[in-house]
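On to subunit A.
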Amino acid sequence: MNFLVALTAIPLTSVVLSLTKLKVEQLRVVIPMLTWLQLVILTFLSWPALLSNTSVLTFSVDFSIDKIGACFLLLTNFIAASSITHSAWFFANEKLLGRGEEPQHEKLFYVACALFVTAMSFVFLTDNLGLLWVSIEATTLFSAALVYFSRDKHSLEATWKYLIVCSVGIAFALLGIILIFASSQHGAIPGGSMSIRLLVEHAKELQPKLLQLGYIFCLLGFGTKAGVFPLHTWLPDAHSEAPAPASALLSGALLNCALFAICQVTAILKVSEHALLATSLPVIWGALTALAASFFLIHQFGIKRLWAYSSVENVGIMLFAIGLGSAPLFFFQALNHSLAKVALFLLSGNIIQSAGTKDLSHIRGILQVSPSWGITFAAAAAAVTGMPPFGGFVAEWMILSQCENLTQGIAAGVLLFALALSFIAVSLHVGRILWGKPKHQTVVHPTFASTIIPLLLCIFSLLAGITCLPMFFLNQP
Partner candidate 1 sequence: MTITATEICVLTAALLACLMVGSLHLRVNLWLYSLSTLCIAAATATSALEHSEMGPIFIAILIALLKSVAIPKFFSWAIDKLHVQRDLGAMVTPPLAMHAAILLFALSFILTKEIPSPAGSVNGWFGAAGGISLVFTGLLLMLTRRLAISQIFGFLVIENGIYIFALTQTNGMPLIVEMGVLLDVLVGVMVSGLLLFKIQKSFEHIDVAQLTQLKEY
Partner candidate 2 sequence: MTSLYHWIFFLLSVALLPVLVLGTIRKTKARLQNRIGPPLWQPFYDLVKLAHKGETLSLTMCGVFRLSSIVVFADILVLAWLTPWLCFKPWAPEANIFMLVYLFALARMFTLLGSLDSGSAFGAFSASREATLGLLVEPAVLLALVALGIFFGSSDLRVIFSLSSVSTFVSSAIWIAAGLAIFFSSLVELSRMPVDDPTTHLELTMIHEAMILEASGRNLALIEFAHALKMCILFGLASQCFLRAIPQFSTFNIYAQAGLNIAGLLGLAMFVGLLESLTVKLQWRKVPEFIAYILSLSLIASFTAIGIGAIK
C-alpha cells in the first residue's frame, strides 16, 4: 500500500493547498514545484521497471507496472508538470488581459489537474482491466472540469458533448471488459481473472467468441476516448474550449491513456487465435483515421481545433503502431507527439492571448511579433508533422517500415498519403500564421519566459530524433 501513499500524497497535498486560503500567486509557484516533485518520486518508484526489459514490477495485487507502462507514466507526469508550469505564465497573462477569472476558478483548475493526473497515472499502474476502466472513466470526469474552465456557453457545450459521448463510449468498453472477463471463466483461469498479465498468459485458453466480442467493444469504447474517427467528435470541441495548458494535457496525456488501454487489450488478443483481427483491424482503422483527420485539417478555422485534428491524425498513427503489435514504437510515437503537441498548444495559448482571437484567418505575422515564438512554433509544427530531424520522423519511418503483409502495406500507403496531406495542410496554416504583417495590436507583449517550456519540449523532441538513446532504451533492434 505504501506505493499508493507515494502516488497520492502529493496530488492530495496540492488539492488541499489549492482549497486553502493561499493566494493564487503563491499557488502558481508551489503547485508546479509539487508536480515536478511528483515526477521525481514516480521515477524512483518505477526505477526497477525502467531498468529491466522483461521483469514486471508488482506493487500489490492488481497494481503492477512494466517498462512501457513506466515510460508512459513518466511521460504523462512530465507533460503534466511542464504544462502546469507553463500555466503560471498563462494565467498571469489572462489577468493582464482582464479576462482573468476570479481566483477560485484557477484554484479549481489546479485541483482538477491534480486529480486528473493521478487518475491517468493509475491507468498505467493498474494491472486490472476493471480498474483500468474505472480510472479512465475517472479521467473523463475530472477533465470535464478542465474543459469547463472558462464557463461560457461554448465551453459548456463542449463539456456536455465530451461527457456524454465519452461516457457512452466508455460504457461499451466496460461491456467489452466484462465479456473478456467472462471469456476467462471458461476453463482458462478458475473463477476468471481481470489481470492483464494472467490473461495474456492464458490467452490461448480464453473462450474465443467472447474474447473477440470483448475486444471489439473495448476497441470501440477506448477508441471513443482516444478520438478515433468517427468517434473523435468530442475532441476538437473539448481541446479548443479548454484553456491552453488543459488542452495540452488532454492532447498530450489523455489520448495516450486511452490508446494504452487499447494496446493492453490488443496484447491479449495478439497471442490468442484472433491474432489476425488484432493485427489488421487497428492498422486499417488507424490509417483511415489519419486520412480523415488530414482532410479535416484543410479548411480549418480555429488554431486549437487545427492541433486537435492533428492529434486525431497522430492517434491514427499510434493505432497503426498498436496494430503492428509493437508497444515500444507506440510509445515512441506517443512521446514525440506529446512533446511537440504540448509545445504547440502552449504556444497557441500565447498566440491567442496576444492576437486576441482563436480565428486562424486573423492571426498573421507572428514572426514579426516575436521571432522566438515564431521559430519555436515552426519547429514544433515540423516535429508534429513528422519532419526530420525531429523524433516524429524517425517514429513514423520505423512504423511504416515494419509493415509485413499486403493489408498493412496498403494501409501504409494510405498513411503516407495522409501524412503528406496533413503536412501540407498544417504548414499552409502555420505559414499564414507566421508570415506577413500582423493584423492586430499585440495585447500581451511576448516574453521569452513564455517560450521556455515549448522550446525545451522542442529540443527534447529533436534529441529524440537525432539520438538512438530512446530506441536503445526501449531495446529495439
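In this section, a contact is a pair of C-beta atoms (placed from the backbone, for glycine too) under 8 Å apart; a residue touches a chain by one contact, two chains touch by 3 or more; residues count from 1.
Picked so that all candidates are chains of the complex that A comes from, given by their letters.
These figures come from a predicted structure and were not determined experimentally.
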Interface partner of subunit A in the complex, by touch - 1 or 2: 1
Interface residues, subunit A side, partner candidate 1 - complex: 62, 128, 130-131, 133-134, 137-138, 141, 144-145, 148, 151-154, 156-161, 163-164, 167-168, 171, 174-175, 178-179, 181-182, 185-187, 191-192, 194, 207, 209-210, 213, 236-237, 240-241, 296, 299
